[in-house]
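Every protein chain but one is kept in place in this view of the complex.
Coming up: chain A.
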Amino acid sequence: MVGPALAPSPAGGVALENANPLIYRRQGERPVTAREEDDELPDAIDDREIFDLIRSINDPEHPLTLEELNVVEQVRVKVNDAESTVSVEFTPTIPHCSMATLIGLSIKVKLIRSLPERFKVDVHITPGTHASEHAVNKQLADKERVAAALENAHLLEVVNQCLSGRP
């Protein structure tokens, strides 16, 4: 098990931790370029493509996306296609956010499901934005813990809810 930090569920009817978050504008769909429509030319996987994968993940607490809450930003996404590495920093809305691990887990799962297996995926908290930054990062980097967490039906349900599109 991943530890108590993952346990609280938003469905419990408890008051929201951050009831009135600041809402940011969503980026539009990435415009399709002529190059992308050309059958022959290869398109490298770039920062925006990774960002598009995670920006529509739902927040576990609000009916909003991580992008709208500014939890993920394109500038905090780094990808190197040639070396097959991805690094994503995310910023919890408040420093004591108990959902931080759950959000990180959702991002990680989404990337693992959506990227070719050759990629090494690193998801961590933007430095200095969360009280227990270290502990959360450690949990997210631990493969076995992540795998174990996903075998927990309740957790998987919450993660899947975050990952399925808006109702």
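Keep in mind that, in the parts below, a residue touches a chain if its C-beta (ideal position, glycine included) is under 8 Å from a C-beta of that chain, and two chains touch if they have at least 3 such contacts; residues count from 1.
In the analysis below, contacts and distances are computed from a predicted model.
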Task: "Trafficking protein particle complex subunit 2-like protein", "MMS19 nucleotide excision repair protein", "Pre-rRNA-processing protein RIX1" or "Exosome complex RNA-binding protein 1/RRP40/RRP4" - which is the UniProt name of the missing chain - done: "MMS19 nucleotide excision repair protein"
Task: Full-complex contact with the absent chain, from A:Ile94, A:Ala135 or A:Leu156 - done: A:Leu156
Task: Hidden partner interface residues of chain A, rising order - done: 19-20, 22-23, 25, 32, 36-37, 39, 42-43, 45, 49, 52-53, 110, 113-118, 153-154, 156-161, 163-164
